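Input: one structure, supplied below.
Now for chain A:
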Amino acid sequence: MIPINDALVLSAILFVIGAFGVFLRRNVITVFMCVELMLNAVNLSFVAFSRSLGTLDGQILVFFVMTVAAAEAAVGLAIIMALQRHKETLDVDSFNLMKW
Partner candidate 1 sequence: MSPFVEELLIATAKCGLVIFVMLNLFSVMTYIERRTLAFMQFRLGPNRTGPLGILQPAADGIKLFFKEELMPADADRWLFFGAPAVAIAAAFLSVAVVPYGPPFTLFGRELQIQIADLNVGILYIFAITSLGVYGLVLAGWSANNKYSLLGALRSSAQMFSYELALGLSWVGLIMAAGSFRINDIVDHQAGWFHHWNAFRHPIAFIVYFIAATAEVSRIPFDLPEGESELVAGFHTEYSSMKFGLIQMAEYVNMISVAVLATHLFLGGWHPGIPGVASVGAPGFLWFTLKVGAILFVFIWLRGTLPRFRYDQLMDFGWKVLIPVVTVNVFLTAGLILAGVPL
Partner candidate 2 sequence: MPIDLVLFYVLGAVAIAASVAMIAQRNPIYSAFALIATLCALAAIYGLLGSPFIAVLQIVVYAGAIMVLFLFVLMLLSVRPEEGPSRSKSLKVAAGALVLVFAAQVTSVVTAAARGTGSATFDASTRQMALKLFSPEFTYTFLATAILILAALVGAVVLAKK
């Protein structure tokens, strides 16, 4: 059997790695992938807590989080494709039209 606290610590580590990736990377798609990693870390947290409390609410929430993540990935990538067509680059720093 898996100690629940260990699973939660793993979830925190993965979340933090994802957050660091969002700070660090310049390619929009890589930043998006780091966001997906953060979502997965939170899913792991949900599943661990669901096991700890003995109810299935956490797992149903994971189901919905996955679905929403899929929808978000589809729309986000479509936006990125539209941006790339417009600006010919995928560098995060170059999308600064709204900067003063």
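Observations on the structure shown:
The rule is simple: contacts are C-beta pairs under 8 Å (C-beta built on N, C-alpha and C of every residue); 3 or more make two chains touch, one makes a residue touch a chain; residues count from 1.
Selection rule: all candidates are chains of the complex that A comes from, given by their letters.
Note that this is a predicted model, so its numbers are computed, not measured.
Comparing candidates 1 or 2 against chain A, the one that touches it in this complex is 2.
Those residues of chain A lying in contact with candidate 2 across their complex are 1-10, 12-21, 23-27, 29-30, 32-34, 36-37, 40, 43-44, 47-48, 50-54, 56-57, 59-60, 62-64, 66-75, 77-82, 84-85, 90-91.
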